[in-house]
Structures are given as C-alpha cells and as structure tokens.
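One protein chain is absent from this view; the other protein chains keep their places.
Right after this comes chain A.
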C-alpha cells in the first residue's frame, strides 16, 4: 500500500503542465531518434546532459526517461520497415517483422509491436514501482565489499556473458576503466593518466566519449561500408488495425514477453538482447503457425520479442535506481546525470529523493500512453523520417556532435579527443568490439574503485574481506561462473559433437 501512496504522489509530480510537456518532448524525440538509424538513446541523452545545469532534476529525468522509452518504440518501426535494427534490442523484431511487412502485413506488425510495447512497458513500470522498495530493503544491508562484488558481477555479465566474445567485451570494459581513471584521484588528489597535461586533470567528459564512440565512430563506419549494399524501405501496407485473429495471436506473447523481459532486465546483468532472443525462441516453439516463421512472418515473433524488449528496458531501471548500478550504456549516462546534480543513486534515493523517483516512475506510465498514440495514429510521420537520405543524416549527426562537444568548454582539444575516440569507435565497430562496456566501465569503474578502497580501508588492507562475507563471496562466485562457465560449456559441447562428422541443420 505504501507503494500506491508513493505512486499517487508521483502522479501529482508528473501531472504538472511543465513535466507533462517534458514527457511529451522526450517521447517524441525518443521515437524520432529510435527510428533514425545511427542515433540511439545513449547518444541523445549524452548530448542533452548540459540540460542538467538548467532545469530541476525531475524535469530532466522525465525527459531522459521519455527518450529512453521512446527509442524502444521507434527502433521497432525501423526494424519492421527497413530490416535495419535501429537498436540492438530490436534485432529479433526485424526477423519476423520485416517479413510481415514484405508480405503486406506491415500495419499489423507495427500495431502488435506498439501495443505490445505498451502492455509490457506498463507491466514493467509497475514492476519497477513494486520491486524497487523491496530491493532497497536488501540493498541497505550492503557494505562496501558487497557493493564491489556486485559491480564485478555486473561488469562480467555486461561485457563477457552478453555479446559475441568475452575477450573483446572485457577489452572494451578495460578501455572504459582507463578513460574513467583519467584525472585527479578523488581520495588522494593525485593526477592519473593525464600524460602531464592540464587539460586532462578534470577527466574526460562522458559526453565526449559517448558522442565519439556512437556518433563519430558510427559515421566513419557507415562511410567505410558504402559498398555493403543498401536496405530498401518496405512501403507501409495493410490496415493498422489488427484483426480479431491477430489480437488472439498477440496477447499471450505480449504477456510472456513481459514476464521474460522484466526479470532479466532487473537483474544486475541487464541487457535487452537476451530476453528478446529467448522470447522469440519460446514463441516459435509454442506457435500454432510455425510455417509462418521465416517465410511470410509470424505475428507472435514480433509481439513477444517487442514486449520482452520494453519490459527489460523498464527492468534496467530497478538496479539503476535502487543500487546505482547501470547495466546499459543509456543507464550509465543517466547515472552521470544524477552525479551532475550531486545525487548519488543508491538505496537512499527512494526516500531522499522521493519526488524525483516516484515522479519519474509515474511519468513512465504517462510516457507509455503518449508513445502508443505517437506510434500508431501518427506512424506515417515516422515513416517519412526514414526517407532522410544518408549523406545529410550523417552530416547532420556530426554537426550536433560538434555542438554537444564544443559547447562543454569551447576547447578544440575536446574536439580533438572526440575525433580520436571516433577513430577508436570506428575500429571497435569494424572489429566487432562492443561499445556499451566502454561507457559502463568509464562510469561504474570509478564507483567500483571507491567501494573497493573503502572496503580495504575498513579491513586495514586485508583483501580476503571480499571472500569472507558470504554475500560478497556468492556474488564473486556467480561472476566467476559467468566468465568461465560458457567456455567450459562450449568445450564440453565441442567434445560431445566431435563423434559424428556433421550435425545436419544444426550448425
């Protein structure tokens, strides 16, 4: 009941005209950048970080959350009509969604993904509202050792378990650590990794890193890939209203998708890709229309993963708000927005910043309603955005990248760092290194270091503290299993399948 009264209070915060306006701006902008290839929520929120110097925390977080949710809706439109996933979490949507669009059922695919996103997003937001206070109760018992071990677990899952290679994921993470350590060490005042220059004493701004990796790196990559062939936009055909049969085939996948997505998102592992793939596999198994999968496109294969995607996006907010633990690049940048207000997300946030947290959660419910309206009746508007030609789109992205970076301190050195990071981003994209762990490592690395040193100071430099506390030991064991387990598993599989020459159809 406590949660309900908090929520009622939150709605009072969110329903003020200004905050409603921020929500509308955020969701509209979020849908737009979700639709546009090459732009994502992490980049957009990074570019808008200076707004934290201008407006109240409630307003900017309502804006950021609107962008975050909106990008999830917009990304599915691109996946369905263009077959180029706008976001990594909508890769699966493209599988069936684009086939549906090609066979003239694009309208139904867009409708089931928008309504499914709404259903799952609303359920997920409810999950945040009810789960967050419970998590806080446990989190209050955490000491520095437990926090550090929890962060180690998050590092491992974010970089090594998700993604195609644990070595490359961890490499990205460690590069993020190095960037995060640049500047003055807050506990001793010693400069680190500054190469003796005064410009690096303040550290490297997260805006520069996010914009360099996501905007400049992506633009360079797209320029280098011009021979790779172009995707064509499938014209939007078919009614946007789903038939009774399509409703009947959609509602169960929505609920199942939400049930898969939210818990996985809420775990300190995060990541929206795994739940979408899981949901797709389950829907394919349960569907009565298996022949449509991979041929004309099955509506279940859109409804389930889309719901899972949005529910896990909501779930990511649980560790972020209760533990200060971001598990996606977007969440990490939101965490740096908290820091820019001098707010430390953690177990005390829910009580110390009740207005902010509950206003934010309430605004997420409102954002979902706005988004389903923006993405169904107004879908034609977003389809038009897809027609922006690539040259002007990427040139424009670079103009905004310049504004965001040069605006920090009017220093050409910042721009030089931006372009260097852009070159690094290009190489990472080219050689299949994930970029999100860089941002997470950069933001969360220094926090982990603080907890590590705090724990060590309490114990007089005895590092066994991380193994003596049972909870800390459990978390570290989980991290170890996450790091080594998949390799052992692959090795066993390899041994087992060695007998027959080839397993047909199961490569």
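Everything below uses one rule, namely that a contact is a pair of C-beta atoms (placed from the backbone, for glycine too) under 8 Å apart; a residue touches a chain by one contact, two chains touch by 3 or more; residues count from 1.
In the analysis below, contacts and distances are computed from a predicted model.
J.: For the complex's missing chain, which UniProt name, "Phosphoribosylformylglycinamidine synthase subunit PurQ", "TusA-related sulfurtransferase", "Tripartite tricarboxylate transporter TctB family protein" or "ATP-binding cassette domain-containing protein"?
T.: "Tripartite tricarboxylate transporter TctB family protein"
J.: With the full complex in mind, choose from A:103, A:171 or A:339 the residue touching the hidden chain.
T.: Considering the complete complex, A:171 is the one touching the chain left out.
J.: Among A:251, A:277, A:365 or A:400, single out the residue that touches the unshown chain.
T.: Of the listed residues, the one touching the omitted chain is A:400.
J.: So which of A:15, A:193 or A:365 would be touching the chain we can't see?
T.: A:193
J.: Even though one chain is hidden, which residues of chain A still touch it in the full complex?
T.: Residues 48, 50-51, 53-54, 164-165, 167-168, 170-171, 174-175, 177-178, 181, 185, 187-188, 190-195, 216, 219-220, 222-228, 389-392, 394-396, 398-400, 402-403, 406-408, 410, 412, 415-416, 419, 422, 427, 430-432, 445, 449, 452-453, 456-457, 460-461, 490, 507 of chain A touch the chain absent from view.
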